[in-house]
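In what follows, a structure is listed as structure tokens, so that the remarks can point back to it.
Heads up, one of the protein chains got dropped from this complex, but the rest are sitting where they should.
On to subunit A.
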Amino acid sequence: MTVSSYTERPIANTGAKADETDALSVPWSRPRPKRGRVSARVVSAVTILAVLAAWALSARLQLVSPVFLPSPAAVWIKFIAVVRDGFVDATLVQHIVASLGRVFAALVAAVIVGVPVGLAIGTSVIGRGIFDPLLEFLRPIPPLAYLPLVIIWFGIGEPSKILVIAIAMLAPVALSTASGVRGVSQERVNAARSLGATRAQVIRHVILPSALPSILTGLRIALGAGWSTLVAAELVAATRGLGFMIQSAAQFLVTDVVVMGILVIAAIAFVLEFIIRRLERALVPWAGRE
């Protein structure tokens, strides 16, 4: 085998030479093959494996008490147990459904309010004057800061939880919509008007579809923001939900459930991101190709 590959060497050499001349005469003809380079994906995979290994090793060597750091195996066993038997009166699926239900209810609310607000900011000076300062005020406040006020105003029921998440989602939805609206080409709007479109028709048939890629980006950011607000929203008087599950577990120092809950939250965030990116490709195939 080795011998035969050696005999082929002259041919391979000519090939390499031809390649070089090609590259000199028409440098754009062919991208040079990237040899000896590693992709970021491989590095990421190795990093993740290294972290897992470090975790498993320190648990195995009992560097830290299992109360603080349960082993990966213990977390996995707990995961199976909670899937099957549940934790604090609900199975893992029920916790997940409760949390996803809240986040999506909040997303619907944030879209119903945020998209029109973004349209108002993007299309009218008065709209911008009214909503811009309000959003800029709301945006940097952490959910835990306004949670008490929301509870004072709306009680400890489900609406409060959804509202806390929706508030966190509102700014990304509205601001992305506004930036999409402001980016609509004036020629496109003028063309529609000269074809007889009224102001309302321009918004419905030109501005909204033009801004759709940006709106979807806003939804993606909002879902991330809303999902990360989950634990705060489920702090008070929840009986189900991933955030509630983690907090209950923390109170009894059931650390393996805490770690498992964190990993489940991360995994779901990853899946949501993936789904939305797929949705973007399906709904706005023209983005970046105009």
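The working rule: a contact is a pair of C-beta atoms (placed from the backbone, for glycine too) under 8 Å apart; a residue touches a chain by one contact, two chains touch by 3 or more; residues count from 1.
Note that in this section contacts and distances are computed from a predicted model.
Trainee: Hey, which one's the missing chain according to UniProt: "Anti-sigma regulatory factor", "Taurine transporter ATP-binding subunit", "Electron transfer flavoprotein beta subunit" or "Ferritin-like domain-containing protein"?
Mentor: Hidden chain identified via UniProt as "Taurine transporter ATP-binding subunit".
Trainee: Based on the whole complex, identify which of A:105, A:138 or A:197 touches the chain you can't see.
Mentor: If we include the chain that is not displayed, A:197 is the one touching it.
Trainee: Touch as defined at the start, partner being the missing chain; which of A:74, A:138 or A:212 qualifies?
Mentor: Considering the complete complex, A:212 is the one touching the chain left out.
Trainee: Give me the subunit A residues in contact with the hidden chain, please.
Mentor: The missing chain touches subunit A at positions 185, 187-188, 190-198, 201, 205-206, 209, 212, 284-286, 289-290.
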